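Please find one structure pasted underneath; my questions will follow.
Left out: one protein chain. Kept in place: all the others.
Labels A, B and C are assigned to the chains in the order they are written; within every chain, residues are numbered from 1.
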Amino acid sequence: MNKLITLEEAADMIHDGMSIMFGGFLGVRNPFKLVDAIIEKGVKDITLIANDTSFPEVGIGKLIVNRQVKKVIASHIGTNKETGNQMNSGEMEVELVPQGTLAERIRAAGAGLGGVLTPTGLGTVVADGKDVVEVDGKQYLLEKPLRADVALIVGAKVDTKGNIRYKKSTRNFNPIMATAADLVIVEADEIVEAGELDPDDIMTPGIFVDYIILGGDK
Amino acid sequence: MNKLITLEEAADMIHDGMSIMFGGFLGVRNPFKLVDAIIEKGVKDITLIANDTSFPEVGIGKLIVNRQVKKVIASHIGTNKETGNQMNSGEMEVELVPQGTLAERIRAAGAGLGGVLTPTGLGTVVADGKDVVEVDGKQYLLEKPLRADVALIVGAKVDTKGNIRYKKSTRNFNPIMATAADLVIVEADEIVEAGELDPDDIMTPGIFVDYIILGGDK
Amino acid sequence: MDANMEKEYIARRVAKELKDGDVVNLGIGLPTMVANYIPEGIEITLQSENGFLGMGPAPAKGEEDSYLVNAGGAFVTLNPGGVFFDSAESFLIIRGGHVDTTVLGALEVDEKGNLANWMVPGKMVPGMGGAMDLVTGAKKVIVAMNHTAKGSHKILKECTLPLTAVNAVDLIITEMGVMEVTEKGIELVEINPEFTVEQVQAATGATLIISENLKPIEV
Partner (left out) sequence: MDANMEKEYIARRVAKELKDGDVVNLGIGLPTMVANYIPEGIEITLQSENGFLGMGPAPAKGEEDSYLVNAGGAFVTLNPGGVFFDSAESFLIIRGGHVDTTVLGALEVDEKGNLANWMVPGKMVPGMGGAMDLVTGAKKVIVAMNHTAKGSHKILKECTLPLTAVNAVDLIITEMGVMEVTEKGIELVEINPEFTVEQVQAATGATLIISENLKPIEV
């Protein structure tokens, strides 16, 4: 069970039409090497799931500019004008999801739950077409679980079993995305032997991680 | 904002009829000192929320034996015969909840969600009287959020702001209980200055913790 | 007052709303400035929705940490006792009512406490980010903004733009005054002495209730 693979091997697993979750927040620690590999391979018609679409020249923002994305599911697209342009021209579909709802939808998929009952979005366009469930007299929006074919995440320290530690504000969506995709590849700043990380301080158990590539030197 | 209080001050905050969540698993690291203080004070009619009711002579198990508990909400009561006895005699009410459902119900309360949609318990007595919600053709049981007046939890290392680190298998329900009670008191094995814990490795943010007592020397 | 002075004036007044021990989330822009004016003796904990509590000021030049940015992508620092977590926990904190006060800007607010601040159809669709969760989950929602947009009303009888949340706003603080959203409508409780009540009303698209105890703003 050697999980360590090359960037080329990772790219071989990413195909046209896949739904892909990307860790990161406003371009801060997207999996830069994996993104560049996807650009180089020219993967098309991606459904991109992430907090945001970064900036035009940074990380996953480049996938938008490069027109490799068919649909975006994100909470914020304002920092990448190209996302708005392609949305307005009808070239690309955009589903805007409140950030907390996005997190819970992904977690619900990972946790085997049927959905999320949240007050967020009630009475707004976010509620359009969705069921409202009443619990003890209060209304909640039923938001459905969100899975992906692939999750491409980043880790600061990753052991050879795939156990991950994140660093500071770059944890964000990575831990929950790791639970909600058929294929999970982590781009590691540093790779260490299994047993080197304190078992109390591992943030994503290695069972969620299929493969590891060495990142860094962005 | 000095959160460090004495055991006596903590006991003063616990009153008859309160619902109280207790961290721990089969008596392994219940908040032993706080439990003993509740016994000494003779608090009555407690609604006890915990994974289990421990053993008759250990931790929260003693509260059952001492007849201080009006109702138990737990996943397992088999290790404390007295729980079954009082249930069968009608002296005490027992609500059995699947362990994963218990965890999610507490988390839902902490997270401001309207409930949990889980496949667990469908077609069993656990589903009696509960709503079933269909999502994309699959059925899920709607389980409601579970809050308490008080959460009494344990921490291995706690800083003066209430930031908590748990140790090994004693983490269990403590982190989610900390999010779902009006009053949260942590019984700490060790208390350190704020800033001493690595901010990446804190498991419960101090904002959830109202007070800290020094435990240990069980 | 010029635009910068107005912003500072608003931020200073917002800061007075914060109480010792509060957990506070400040939106991008003007709300971020509130952190600079926290009164002496008041300790607040800033939450950043990308995943931490205990946000400190911007780092000195050259000391930026590429692993540590705020929800606007700007470099920040962490105060002692701060803590990092993931997005699910971050919004558990936000949606679960563990944030005492959130301060954010608005395109429109109305007398029902409805808020619009995330899109202008056909023009600007940045997305709601964490705003919908914040205004739904925080115990107190303060809108901090200029009273009008170059003379156009922003405080309205009824919002015209797509909403961020319904019945969510508690307090509106502008360069003209401090307004509480009540069941009867928007009540002007403090006024900038540079303006008259008539001027504030004229700049407002809803009929203001004037507090019997109307006071001058002190910052």
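Here, contacts are C-beta pairs under 8 Å (C-beta built on N, C-alpha and C of every residue); 3 or more make two chains touch, one makes a residue touch a chain.
From a predicted model like this one, the values you see are computed outputs, not experimental measurements.
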### Summary
For the full complex, contacts between the hidden chain and the displayed ones involve A, B
### Task
Check each of B:N30, B:T47 or B:T101 against the chain that is not shown and name the one that touches it.
B:T101
### Message
Considering the whole complex, not just the chains shown, which residues of subunit A touch the missing one?
### Response
1, 107, 109-113, 159-161, 163, 179, 194-195, 199-200, 202, 205-208
### Hidden partner chain, residues of subunit B it touches
25-29, 51-52, 74-79, 84, 87-88, 94, 96, 98-104, 106-107, 118-126, 156, 166-176, 203
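Going forward, only the chains that are shown with their structure count from here on.
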### Minimal step count in the chain contact network, subunit A to subunit B
1
### Query
Quick check: more C-beta contact pairs in B-C or A-C?
A-C
### Message
Let me check something: if the centre of a chain is the mean of its CA atoms, which chain is farthest from subunit C?
### Response
B
## Note on the structure
Chain centres from averaged Cα atoms put subunit A and subunit B apart, in whole Å, by 33
#### Entry: For subunit B paired with subunit C, centre-to-centre distance based on mean C-alpha positions, whole Å
35
### Summary
subunit A to subunit C, mean C-alpha position gap in Å, rounds to 29
### Multi-chain contact sites of subunit A, meaning residues that touch two or more partners
104, 118-119, 166-168, 171
### Task
Note the residues in subunit C that touch 2 or more other chains, in rising order.
52, 78, 84-85, 91, 95, 136-137
